[in-house]
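Structure first, commentary second.
Missing here: one protein chain of the complex. Every other protein chain is in place.
Letters A and B name the chains as they come in the text, with residue numbers starting at 1 for each one.
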Amino acid sequence: MLILECPYCGVKAEETELSAGGEAHLKRYGPGSNDDEFHDYLFMRENPKGVHFERWRHANGCGKWFHAARCTMTMEVFGTYSAQTYEPPQEIKDKITAKRPGWSWREYSDASE
Amino acid sequence: MSNPVTATNGAEFTGIATVKDAGLQGMITLRGDLSSSVLGAAVKAATGAEVPAQGKVSVVESGAAAWMSPDELLLLVPYGEAVAKTAALAEALSGEHALAANVSDARSYFSISGAGARETLAKIAPVDLSPEAFAAGDFRRSRTAQVAAAFWMEEDGSFRLVCFRSVGAYMFNLLSNAAHPQSSVDVY
Partner (left out) sequence: MSTRLAKQGRLIDRSKKIDFTFNGKRMQGYAGDSLASALLANDQVMMGRSFKYHRPRGVVAAGSEEPNALMQLGTGDRYEPNQRATTTELFSGLSAASQNHWPSLEFDVLSINNKLSRFLTAGFYYKMFIHPRPLWKHVYEPIIRKSAGLGAAPEAELKDPDTYEHFYFFADVVVVGGGVAGLQSAKAAAASGAKVLVLEQNNHWGGRAPVDGGTIDGEAPEVWIEKTLEELRGMKNVTLRDRCMSSGVYDHGYVLGYERLTDHVPGQGGPRHRLWRIRAKQIVTATGAIERPLSFAGNDVPGVMLAASMRDYVVNWGVNPGQKVVVATNNDDAYRTALCLHEAGVEVVRVVDARETGGGALMEAVREKGIRVELGRAIAKVKDGPRVTKVAICAQNGEGGAREEVEADAVAMSGGWSPVVHLWSHCGGKLNWDKENAFFRPDPARPPLGDNGAGFVIASGSANGNLGLAAVLEDAAAAGAQASEAAGFPAKTTQAPKGVSEDESLMEPVWLMPAKADIKLRMKTWLDYQNDVKVSDVQLAAREGYESVEHTKRYTTLGMATDQGKLSNINGLAILADSLNSEIPQVGTTTFRPPYHPISMGAIGGEARGEIFQPVRKTPIYDWNDANGADWEPVGQWRRPFAYTRSGESRHDAVNREVKNTRENLGLLDASTLGKLIVKGPDAGKFLDMMYTNMMSNLKIGKCRYGLMCSENGFLSDDGVVARIDEDTWLCHTTTGGAESIHGHMEEWLQTEWWDWKVYVANVTEQYAQVAVVGPKARKVLEKLNNKAGGGMDLSKDALPFMEWRDGQIGGFNARAYRISFSGELSYEIAVAASEGQAFWDALMEAGKEFNVMPYGTETLHILRAEKGFIMIGDETDGTVIPQDLNLQWALSKKKEDYLGKRAHLRSHMADPDRWKLVGLETVDGSVLPDGAYARGNGINANGQQNVIGRVTSTYYSATLGRGIAMGLVKHGPKRMGEVIEFPGTDGKIYQAKIVDPVFYDKEGEKQNV
């Protein structure tokens, strides 16, 4: 059972305090988007073995949504960060690079490569 | 017109801890910019307490302010003054983006006191309640068995717990069960 530190209230919350919210950093497509864009936005998701970015909500706690970067294979948590961002912060990306050189996920990857 | 009543009507149970319906308590949900001096002044005016730090509650004689989230406080005021104080807060904060809502009647409020108070809570909440980790003035929102709740520790070592009114009876039974006289864990 995972523990994630909520970046809003600082609580190291166990999974029963949290609710999972699926993949992070989806770009919303609304009216004006074409069928493919909208389809991908609604349905296409990453399913990586390794580095992954997710949304979580501290539901039984401060109620805030946040982002988590973790490894789906080892459960290692590289970091949690604000929900109010369109992409993983550099600091998180650096942490992942340090632990998983050569990583990539959607359009993000090990910047040192 | 009528006498307002709590959901558990003064219920009390004593085992390894004493669990008590703590009665009608004025409570105001305040959302806004917690760093704003206007908000700080309004909180002080309403409760007498300062805006608490993250994870803390500031308790004073006339009330308390508890940190619910980066943009939310729970204010404690006398029950009979909650409506007026909510209005006063709204008035004081009319120039900012803020929301004050009277939630006094939406909550059940309990005290848990006695030697087994820490253990009673530690049976239902995934929270480190050891004296090293949880002290007077600490405030925590969490899960208690199957419902959400918030609790904090008073200076005298007793706890106060707030949950939704609809589950007040569940919470009282849950706490009483956890405080069963023969269920001391003997670690705290």
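Assume contacts are C-beta pairs under 8 Å (C-beta built on N, C-alpha and C of every residue); 3 or more make two chains touch, one makes a residue touch a chain.
Just so it is clear, the structure is predicted and the values come from calculations on it, not from any experiment.
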- [ ] Just name the one of A:M44, A:M75 or A:A111 that touches the chain not displayed here.
- [x] A:M75
TODO: Return the single residue from B:A41, B:V60, B:A135 or B:V185 that touches the missing chain.
DONE: B:V185
TODO: Please give every residue of chain A in contact with the chain that is not shown.
DONE: 1-3, 14, 21, 28-33, 35, 38, 42, 55, 57, 59, 63-65, 71, 74-77, 83-84, 99
Task: Residue ranges of chain B at the interface with the undisplayed chain - done: 1-7, 24, 29, 31-32, 71, 83, 97-99, 101-107, 119, 122-130, 132-133, 145-147, 164-170, 173-174, 177-178, 180-183, 185, 187
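Simple rule for what comes next: only the chains that are shown with their structure count from here on.
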Open item on the list: Under the stated contact criterion, what part of chain B meets chain A in this complex?
Closed with: 54-55, 67-70, 72, 126, 140-143, 148
TODO: Mind listing the chain A positions that touch chain B in their complex?
DONE: 8-11, 14, 16-17, 59-64
